[in-house]
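A single protein chain has been removed from this complex, and every other one stays in its place.
Let's look at chain A:
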Amino acid sequence: MDTSNRKDRGSTGPWHGTDTTPIALLETIRRRGRVWEELAAQYGVRNPDPPWKITLDATCDMLAAESCVVPYDQVEPGSCALPSLERRAEEDDLSETIYADVPFPERQLLALAHSMIKRGLFKEEELAQRMKQVHERLTSA
């Protein structure tokens, strides 16, 4: 395969492929989290997507910046936090391995968090702490 126009030149440095080693926090969510198709069925909601899907997509777009619309080999180094093509390739790999049993879009979300932790954009512990805070806030009313 000709890889000259693909993932050998990432805007955040060379891309070394997907690290599919599980992350404990995300494994817990994978096992314990209730997915939208279950919740929607239980509560009689017909919307096919969870309400957070659109903000998730926006987060992916924001992280990708111009790499959404510029060929991979023309993405300026450092111009985005997570190039679109790398994120999607990692989502593919993770969706067919450690998150294979998770439906969409929950696996898109797990894959994004996975990619961000593996790239050091934030730490697993930071995410766990923030999730605790968010949960307390959302359930405090």
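Here, a contact is a pair of C-beta atoms (placed from the backbone, for glycine too) under 8 Å apart; a residue touches a chain by one contact, two chains touch by 3 or more; residues count from 1.
To be clear about the criterion, contacts and distances are computed from a predicted model.
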item	value
Listed names "Iron-sulfur cluster-binding protein", "succinate dehydrogenase", "Thiocyanate hydrolase subunit gamma" or "Protocatechuate 3,4-dioxygenase subunit alpha", matching UniProt entry of the absent chain	"Thiocyanate hydrolase subunit gamma"
Touch list for chain A against the chain that is not drawn	1, 3, 6-8, 17-18, 29, 32-36, 39-40, 42-45, 47, 50-52, 54-59, 61-63, 65-72, 81, 84-85, 88-89, 92-93, 96-97, 100, 104-106, 109-110, 112-113, 116, 121-122, 126-127, 130-131, 133-135, 138-139
